[in-house]
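Note that one protein chain of the assembly has been removed; the remaining protein chains are unaltered in position.
Chain IDs A and B follow the sequence of writing; residue 1 opens each chain.
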Amino acid sequence: MSTNTIVSLPDQSTARIPKNNFITRENGLLSWLLTGDHKRIAILYLISLSFFFFIGGALAGLIRLELLTPQTDLMATDTYNKVFTMHGIIMIFFFLVPSVPATLGNFFIPMMIGARDLALPKINLLSWYLYMAGGILALYTMMTGGVDTGWTFTTPLSTHYVNTNVLTTGLAVFIAGFSSILTGLNFIVTIHKMRAPGMTWFRLPLFVWAHYAASILMVLATPVVAIAIVLVALERTIGIGVFDPAKGGDPLLFQHLFWFYSHPAVYIMILPGMGVISEVISTFSRKRVFGYTAVAFSSVAIAVFGFFVWAHHMFIMGISNYTVLVFSLLTMLVAVPSAIKIFNWTFTLYKGSITFETPMLYAFGFLGLFTIGGMTGVFLGSSGTDIHLTETYFIVAHFHFVMVGGMLMAFLAGIHFWWPKITGRMYPEKISQLAAVVTFIGFNLTFFPQFILGTLGMPRRYASYPPEFQILNVFSTAGATILGVGYLLPVLYLVWSLKYGAVAGNNPWQATGLEWQTQSPPLTENFAVMPIMDHEAYDYEWLEKQQERQKELEVTSAR
Amino acid sequence: MSGQNEHAHHIVGPKVYVAILFALLAGTALTVWASYIDLGFWNPIIALAIATTKATLVVLFFMHVKYSTKLTKLTVFAGVFTFLILISMTLSDYISRAWGSW
Partner (left out) sequence: MPDSTVIAHGDAEAASIANSADTEHPSYLHHHFNSTEQQADASNFAMWLFLLTEVMFFGGLFTAYLIYRNWYYAAFVAGSHQLNAVWGTTNTLVLILSSFTMAMGVWCAETGRRRGLVLSLTLTLILGLSFLGIKTIEYSEKIEKHHVPGIHYSLDSFLDPAHDEAAKAAGDKPLPLDMARHTEVYFSLYFAMTGMHALHMIIGVGILGFMIYRARAGAYTAGHVTFVENFGLYWHFVDIVWIYLFALLYLISRH
């Protein structure tokens, strides 16, 4: 493999982190806790998200540890139920949903569109506090007995048959939901109303389009799960009867309301990651994203179609055959825009000048793993096969491929890609590439066996299984250990880089976005002079001309 | 020093508001009156139609949507559309199941 790299750092003997930036502008804890600066809020989110991620990861470790042996020997079944429930709740609501939007979206959307901040800075801060309140409440419920209904809170189990902390956990999710709604609302207003002169819709980076689509889902879908949780709470406390067959209620109504949000939720989770991938693939193949318009529209199409398919999570639950047919057909449709994106990214790579820096490694991982995850989603959307595969480990493997192999890799790609811009420092390249490869290997070893287990019939959410499944489970647990190492390494070297990393300069990747045309870390107001957008997105020729102009200025001023 | 706001948009005046008020009051009277007449399966349809008309008047005139930008109109449409998707697709499941056999 060549040692080609596009990294272009300033002369390390003279380069310094700019003295005036958003981190040094003000000091003191309160200046962070009461900030309106979207960049500081993004960092607050990054720290808290990482914290919750590792808690969710620890719970995953417990699950895999239990599943090393066929018997339920590490913990009681009830405890196991609580562990996988909390793993799901924390990973979905407190990590995946806010991951890219609340960190990278918050930080970069204003910069990418040429604005000084998001439209509603106080709402942005409120969003973080709501996230923290929900998260702390979720941790509290975990420590006071937990919940064992599965993250899906299926009725009537959650309303009538368990004595665990359903109400408090429901409240935690409810609060986190509002955090998500406010973030999405802020993004939509900002993208519509605060673009710099010349920044037309079709000059926006695809990262922005992806967040716009995800934000639509956040605003329209989240309130429905909120009301579903309220109804569960009323059912549990007063016994109103909306989900209770004995009183004439229908438990499936809960599922309709729950999945009406939770299916769009998976698109809320993945779309921002897809936005990251667009940026990374373009930068590391030095090429405009192929079919910009198709990728932009497919983001919106995913958001719109995502509303029409929720009952594919309910095929075996008692919905009518007509409903099964309609939703299965519609699910086939929703796969198309995602596939369009994969094709477009692949065509971007074709005849591009590809280099393999860490963000690109994660992006390649995404392309392969998301494709596999997405295709297995089609098997599940097809009702005939779903009847056999649902509630087995096939489902578990499917969603981990798209969410961990897809979304989490995209998140790591984004963090590495923009780390120099956020902190002004480069992370160490060799160890980060190693971590990416270790993650990829660990991931495949963990989750590929689970596809096989699922087709063989191993049910999900069970602490014990027939002994013939053990060998695959052992592979999976071994993989999980490797995966854990792969996720731990970035924490270590990224923190290390804060003090010892090379000074990055404005544009170490030679990227075209507006955020790369200013200092690293950025000024509080983002730009010293508000930019005017006079070129198309991903215009590498414009970038070259910029750099030539810069060199001329340096030469002439040096004389 | 200006005391007036400089909104480019149309300021809707009291005459319009009074007209809409009377329309809404009339609609209320109409819907109550209609509910006391036996029109079979038309009763709920008429009630919903009148309610929707009243809601439309409030949205267009009290909430200024008639005089608003395309974006605002699109936003209202998006909300109504998603709401209708939720109701219609969920209801289609219930309608196609064994009706009332619980």
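As a working rule, contacts are C-beta pairs under 8 Å (C-beta built on N, C-alpha and C of every residue); 3 or more make two chains touch, one makes a residue touch a chain.
None of the values given here were measured: they were computed from a predicted structure.
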{"item": "Sole residue of A:K82, A:R203, A:H256 or A:H416 that reaches the chain not shown, by the stated touch rule", "value": "A:H256"}
{"item": "Residue in contact with the excluded chain [from A:I6, A:M194, A:V300 or A:L456]", "value": "A:M194"}
{"item": "Option from A:L185, A:I441, A:L488 or A:M533 whose C-beta touches the chain left out", "value": "A:L185"}
{"item": "For chain B, residues in touch with the removed chain", "value": "1-8, 11-14, 17-18, 20-21, 24-25, 28, 31-32, 35-38, 43-44, 47-48, 50-51, 54-55, 58-59, 61-63, 71-72, 75-76, 78-80, 82-83, 86-87, 90-91, 94-95, 99-100, 102"}
{"item": "Chain A, residues in touch with the chain not shown (by the definition above)", "value": "25-26, 31, 34-37, 115-123, 125, 181, 185-186, 188-190, 192-194, 219-224, 226-228, 230-231, 234, 238-242, 247-250, 253, 256-257, 260, 524-525"}
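Keep this in mind: only the chains that are shown with their structure count from here on.
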{"item": "Gap in Å, rounded to a whole number, between the CA centres of chain B and chain A", "value": "37"}
{"item": "Contact set on chain B toward chain A in their complex", "value": "71, 78-79, 82, 85-86, 89-90, 92-94, 96-97, 102"}
{"item": "Sites on chain A touched by chain B in the complex", "value": "192, 216, 220, 224, 245, 248, 250, 252-253, 256, 260, 307-308, 311, 318-323, 326"}
